[in-house]
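A selection of the complex's chains, in situ.
Chain lettering (A and B) follows the sequence in which the chains are written, and residue indices restart at 1 in each chain.
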């Protein structure tokens, strides 16, 4: 138990480091984005508080929630998007870290492909960064959910997207941002970096293909 | 009063940190851009001196002005654009920090949309970073003022833009730069990051839409 606790503290440190790294790259502009980790020993979710410049985040800026998203401890208000984290942890039992970022490329790509309801990414070596993917011929379908301020409705949409895309490693909210996750902060970070690289490549190729 | 003074000193530190952060991102190339804060206790404006590389700014590089922009203390010459700060503080009583930056994207977008006199940005989650905005369906109209070296005329144009756009969080000068503000340096920083993100997305989508 003490060892588990130590291990989870180190996950929390890694989560904050990842959030600051995202801030430095402009991936969580203003106070956007949120970051969470689930403690395997307790099932509790630790999530960044609302309205925070992620460049300044420390473990003290995380709130502790139960598995249903009720606040147990911590200062500040949980993010309005907490419900989306709760759904992902519920429907992806292997997930123990979730990252949500707003980047130029995920915004451009999700807005452009929203009407299709998804974007398919295939043929890139970097797809192998996704857990369980062993070849660049893999086709990663990224569901795109229309954005909404009704977070209950969004949570339902997220659950549907996860159910319909068993192998998806992430979900886009249109003109809003990416949700991705991993069994650990390290894996979530790997998925995040792979997605953002692939989004930039995919969007640039979509635009270039317009005049081929 | 001592507490107020302490609080304002900390705003000044935050303002200089923001200016250096902008310099590191290339948002105030050469010696462009300027930064100010208004002391709520005294009504005085503290503004970066002219001709300074903002990557090097410290509190000693700020001049103290009265509410009409007359110099009270400090070394160096106030920026030629001081009059614009004075107008914003006068017509936006809630504003206590103003940021003016020259970026690639605000230059490209303002030049492209100058003839329309404004650019409307709608449908992005990041719009919620603007004070008082609660939904991505919000349409943010950013007025675009033609650039001029007649700073008295520009101040009049700025006053008109502020009067006609009560809810605007920023104003663009065409092929010149952005003015945005906030109730605090933290809010001005949030508005700045949101605008610059949205300008890049908006411009890229305008160009891509040319060949759709």
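One rule holds for everything that comes next: a residue touches a chain if its C-beta (ideal position, glycine included) is under 8 Å from a C-beta of that chain, and two chains touch if they have at least 3 such contacts.
From a predicted model like this one, the values you see are computed outputs, not experimental measurements.
The full homomeric assembly consists of 4 copies of the same chain, 2 of which are present in the displayed coordinates.
In the analysis below, only the chains that are shown with their structure count from here on.
Chain A maps onto chain B through a rotation of 90°, based on Cα atoms and reported in steps of 5. Spacing of chain A relative to chain B, judged by their CA centroids, is 31 angstrom.
Taken together, the chain A residues at the contact with chain B in this complex read 26, 29-32, 53, 102, 104, 107-108, 111-112, 147, 149, 173, 175-177, 207, 210-211. Looking at the complex, you find that chain B touches chain A at residues 25, 123-126, 129, 134-137, 186, 189-191, 193-194, 196-197, 200-201, 204-205, 208, 211-212.
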